[in-house]
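Remarks on the structure that follows.
With one protein chain held back, the other chains of the complex are shown just where they sit.
Now for chain A:
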Amino acid sequence: MAKGVLVDITKCIGCKACQVSCKQWNDLPAKIPEFVDGLTGPPDMDGDTYTVVKFKVVEMAGEYKIRSAKKQCMHCQHPACVSACFAKALEKDPKTGAVIYHPHLCVGCRYCMLACPFDIPKYEWEKTFPLIAKCQFCFDPQDKYDRLSYGKPPACVDTCITGALVYGERDELLKEAWNRINSDPSYIKKVLGEKEAGGTSWLYISDVPFEDFGFRPNLGTRPLPEYSHDFLKYTPIIAVGWGTLLTVLYHYTKRREQVASESDNKDVHL
């Protein structure tokens, strides 16, 4: 069954242990610290950073509070990035639901970066032969960085000390999410990822607007690959139909012209 992670923004204390453990597990180099919005650092995911804890100061009932949310690939159920990759370098693993990257197939067109509704895939801009960088859900068919196949939760979830991240079956997490929302009125009545972009493996619940952490306010619920499919499904019909029509026209107008020039020779006006 498809796995998932429930992120409860109300429980996150912003310690960034998940961010560090991700770097460690995946052998990602550290960088000179750089901050935005106070404590968010690096400002966003990048070529060496699969996940970032985003901070936001929010005003609640006259009081200022800090909220933080870990962001990474959502591991969509209908991933736009996978459908957009023309070299099959991105793939959704049917068992775990992890969306993973096969570097040797990548051409480096960066269409996946634009297609992803959560702006997740990043690029190793400084390299001569750059690759895409994004969270792999600690799933690795090559084994080296694999945790999920061994029944372990992703490195970040394993490190989380407050239970803000919970790993499990997506269905059960979704139930748990709604239980929490229904038993505590301070939650926003929405599980982000339940339906967005066709549903995601990672689910978020929060007491402050999700847009505060950079989620698009206009995320639709229709799976994005369907939009491309709605276009591509006409390709065979157009290719065959148009080809036939052109061939017929070619012969027809050619013949007409021959007839015309024959009669021209006989000095007949058209």
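The working rule: a contact is a pair of C-beta atoms (placed from the backbone, for glycine too) under 8 Å apart; a residue touches a chain by one contact, two chains touch by 3 or more; residues count from 1.
In this text, contacts and distances are computed from a predicted model.
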| item | value |
| --- | --- |
| Which of "Phosphate transport system ATP-binding protein", "Transketolase", "Ni/Fe-hydrogenase 2 integral membrane subunit HybB" or "Ferredoxin--NADP+ reductase" matches, in UniProt, the chain that is not displayed | "Ni/Fe-hydrogenase 2 integral membrane subunit HybB" |
| Among A:141, A:163 or A:220, the residue in touch with the chain that has been omitted | A:220 |
| Touching the absent chain when the full complex is considered, from A:24, A:228 or A:263 | A:228 |
| Touch with the omitted chain, as defined above, among A:2, A:15, A:109 or A:188 | A:109 |
| Identified contact with the non-displayed chain, of A:37, A:184, A:211 or A:257 | A:257 |
| Contact set of chain A toward the excluded chain (per top definition) | 44-47, 80, 82-89, 104-111, 113-115, 117, 119, 122-123, 125-131, 216, 218-220, 224-225, 227-232, 235, 238-239, 242-243, 246-247, 249-250, 253-254, 256-257 |
